[in-house]
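A single protein chain has been removed from this complex, and every other one stays in its place.
Read from first to last, the chains carry the letters A, B and C; within each, the first residue is number 1.
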Amino acid sequence: MSDNALPLVISAPEPRTLDLIFTPPQLALFRKKYRIVETTPEGVAKLPANVLAEARYIVGQPPIASETLQKMTALRCIFNVETNLLNNMPYETLFARGIHVVTTGLVFAEPVAELGLAMALNLARNIVDADLAFRQGKELWGGDGNQTARLLSGADVGIIGFGDLGRALNRLLTGFRTRSRVYDPWLPPSILVDNGVEPASLDEVLSQSDFVFVVASVTSENQGFLDADSFAKMRKGAAFILLSRAGVVDFDALMQAVRSGHIVAASDVFPEEPLAKDHPVRALPGFLRSAHRAGALDIAFKRMGDMVLEDMDLVDRGLPPLRSKRAERETVSRMRSKPVDRN
Amino acid sequence: MSDNALPLVISAPEPRTLDLIFTPPQLALFRKKYRIVETTPEGVAKLPANVLAEARYIVGQPPIASETLQKMTALRCIFNVETNLLNNMPYETLFARGIHVVTTGLVFAEPVAELGLAMALNLARNIVDADLAFRQGKELWGGDGNQTARLLSGADVGIIGFGDLGRALNRLLTGFRTRSRVYDPWLPPSILVDNGVEPASLDEVLSQSDFVFVVASVTSENQGFLDADSFAKMRKGAAFILLSRAGVVDFDALMQAVRSGHIVAASDVFPEEPLAKDHPVRALPGFLRSAHRAGALDIAFKRMGDMVLEDMDLVDRGLPPLRSKRAERETVSRMRSKPVDRN
Amino acid sequence: MSDNALPLVISAPEPRTLDLIFTPPQLALFRKKYRIVETTPEGVAKLPANVLAEARYIVGQPPIASETLQKMTALRCIFNVETNLLNNMPYETLFARGIHVVTTGLVFAEPVAELGLAMALNLARNIVDADLAFRQGKELWGGDGNQTARLLSGADVGIIGFGDLGRALNRLLTGFRTRSRVYDPWLPPSILVDNGVEPASLDEVLSQSDFVFVVASVTSENQGFLDADSFAKMRKGAAFILLSRAGVVDFDALMQAVRSGHIVAASDVFPEEPLAKDHPVRALPGFLRSAHRAGALDIAFKRMGDMVLEDMDLVDRGLPPLRSKRAERETVSRMRSKPVDRN
Partner (left out) sequence: MSDNALPLVISAPEPRTLDLIFTPPQLALFRKKYRIVETTPEGVAKLPANVLAEARYIVGQPPIASETLQKMTALRCIFNVETNLLNNMPYETLFARGIHVVTTGLVFAEPVAELGLAMALNLARNIVDADLAFRQGKELWGGDGNQTARLLSGADVGIIGFGDLGRALNRLLTGFRTRSRVYDPWLPPSILVDNGVEPASLDEVLSQSDFVFVVASVTSENQGFLDADSFAKMRKGAAFILLSRAGVVDFDALMQAVRSGHIVAASDVFPEEPLAKDHPVRALPGFLRSAHRAGALDIAFKRMGDMVLEDMDLVDRGLPPLRSKRAERETVSRMRSKPVDRN
């Protein structure tokens, strides 16, 4: 088949790169199956008319004006490999035309869930401070070092948000026989039940858990919804693990709840990233810090390429994409997670 | 029923205490169902003849001479709540008479497995040093901090020893979809298969794993069986997690393998405990230390009391004990784990 | 709130009825939360203009002309409770306008999967004929009656189609430790892997399975795709269990494969329903028959009402429906399963 017969892909994956999201063999396959036109996000609008007219896919999340979209008559699917949805394209038109906008954020679910579980176990067993004490010859042996130690097995777990990440976390908890309550107002309760967790109100999740995992996206409605009142409702000594976006919590209130000794906490996300060198969370005992490292593993990025190839294969055969997650007409404009500017 | 009709228990649980192994309500129940004669391990031999003659149970692991045992005509079961078997009683006579010697070490399986899993995740994600860097304002953000980060999900896991602890660990791994190979020469391979793991040789476990967990007891045959050669067989960068007893490894060789950068490691046990203040492992990068804290949780000790009560209830009804683990005639003399002198 | 402020639902669920799909308390809730206008499928077009203009939901699958749809300016979701999609409404317009068309067929997955599993076990153990022989005093005892008996546990299982029904079946097989291969060209392979099954070609599924379950919908492309050649590829003595629609198999060829002794089979669906009294499948040894009874359990119908209420609640709050299954623009016109005319 001549190259011109291959489906055309506009590639503008910034801040990702094709080398980041594809393994070499997958990238070779990608280049073999498709004509790839590589450009910057800003460059998309300036592409020749025939390129726009022939493009079946976009990889990336470039700004797209209505005029540009009008020229893209063969467009079938936009693969957002940054994974946070910006409000930079005419979604209504895309939905009306049946052009899918999909994100590949699923790849981060497993790495983030693993770090979240690790954080919970670290808080439960005080692993970091125990190792530091050991380095300094101040370690406490046996039960002497376990005054606040407890188990995750059999514990009451609360999960706020039950998208890909909440589900990945729930899967990792399989062997722990926890009782898990989930708050997710965007899901029908029966889907939670099908996943083996209990639908619960936010108050129930906060007040009846030994470990609370926050994995909810920021939306226009939930910014800062976890505040001083929320932390006050938590069980004395419970652990709060923040994995999604700092925007959903009142971070000062969280630090205060830890400082007062009411709860312990861990977080992978912060109000500003990078964080000021003198930010008080850096020196806060009872707080475990991770510098937005939960998801950004090479293996996660490489799985993006797999997802893109699998879904392109479906769309090429006239089927809907199923591997990536589709933006929804109802919710696309509500999402407020800031995109990342680094990988 | 008059108190004298209650079954008699000799209690000498040192280094445990009844308050350690029973919750208050369980202790009340214990005292209600049985006549308890409390003494020291050394005091057992000096108990009045009628106490010895009437004793149905011993809680503890006191030294028992043959003459003493001969006087204990009603003895049915000895509950070793320290959990390491000493060679301080005539086991052959006990077995011949059908007196069970049981240990309650199962209670430590879950806490140790949780710490072991936490250690694996810590090594995989470098959580301790990342938090330390964050405290010092030197953290690396996102993928920059993840150069060596990897997943446990889907990894090749090796487990050496598949008793209570190996099984508890395997259960915790349920949600991780690992491929797990197990080396345990004391078990028939089909039992491993029934547990969803692959029977493997020691070499296979060492050379084909991303994470190696050592949960084997020390026996007269396996002291120091994990040595420089063993570590050399491991995959570059693999993680070695030692949870059972330091006696099974050549500890210097382990440190050298970590120092050289070939593997990373974590350990809850050490050649001497407490450890010399200037022991080189304290300053060894790539090594995560825990001061024999894996099992000694209050909840674990309390479960001992539950086990004792459940098994006494069975034996009271003429049934064999099933909750605790019975010493085996064939292996009792091979066990070499040092007992603890603290809880 | 005055009744007129309640969202308006046009109810035309034929062949279902509201009493069939709702329990009394759920029906009371439905009537309390919504204004229900009940009509026949044909009656929808004749409803007053204001009813059409105000209708937020339709329950049922009435024929809808473009002119009618144009009047339904508030329509958000059509709940097809028959569950097979007819080509009787302007789907393109519905999709363009973002009106969801959803089906509640998920409710049948569990009942059908249970019957499918039962059929497999019946074929494996010859339960029907053994009971009949027992009634007649001709039973064979112990191993004498087990010449062809075999286990499902540990067997090679093939599943053709992996929608709701395939997944429900896979879940029921959890405890059987089967090796399950799945053929589903509409799904990306990695989704199969995530579900613990192996993606496979149709030939692999047919030729490497001890039990083959057919749970694929009929589409415009797969009618009769399981034919004499397919059955010839199956293992000698393997079991073929047909659960979806007779249209996907060459039924005569299936009977011939059973008659020849090459395979055994079970089916819940037939080329005509009801079936001619003299149809040869009625007397065919090695064939287990069920008169399209797999899904039609009262409990399944009642769950439809739960789904409708859960999804209406989401849509009422501006969210997309998640419990029911959405018709897809790409595939809606390919579905060819005949609707049922009885419950």
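Here, a residue touches a chain if its C-beta (ideal position, glycine included) is under 8 Å from a C-beta of that chain, and two chains touch if they have at least 3 such contacts.
None of these values were measured; they are calculated from a predicted model.
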Which chains here touch the chain that is missing from view? B, C
Just to verify: which one of C:71, C:235 or C:289 makes contact with the chain not shown? C:289
Contact residue for the chain not shown (choose from C:63, C:145 or C:224): C:145
Residue of B:43, B:137, B:188 or B:280 touching the missing chain in the full complex: B:188
The listed residue (B:43, B:98 or B:261) that touches the chain absent from the view is B:98
Chain C, residues in touch with the chain not shown (by the definition above): 110-111, 114-115, 117-119, 121-122, 124-125, 127-128, 130-132, 134-137, 139-146, 149-153, 171-176, 273-274, 277, 282-283, 288-293, 296-299, 301, 340, 342-343
Considering the whole complex rather than only what is displayed, give the residues of chain B touching the chain that is not shown. 95-98, 185-191, 306-307, 310-311, 313-314, 317-320, 322-323, 328-331
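Basically, only the chains that are shown with their structure count from here on.
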Testing understanding: with touching defined as stated, what is the shape of the graph linking the protein chains, line, ring, star, complete or other? line
From the centre of chain A, which chain's CA centre is farthest? B
If you average the Cα atoms of each chain, whose average lands nearest the overall Cα average? A
Distance from the CA centroid of chain A to that of chain B, rounded to the nearest Å? 38
Whole-Å separation of chain centres (CA-atom averages), chain B against chain C: 51
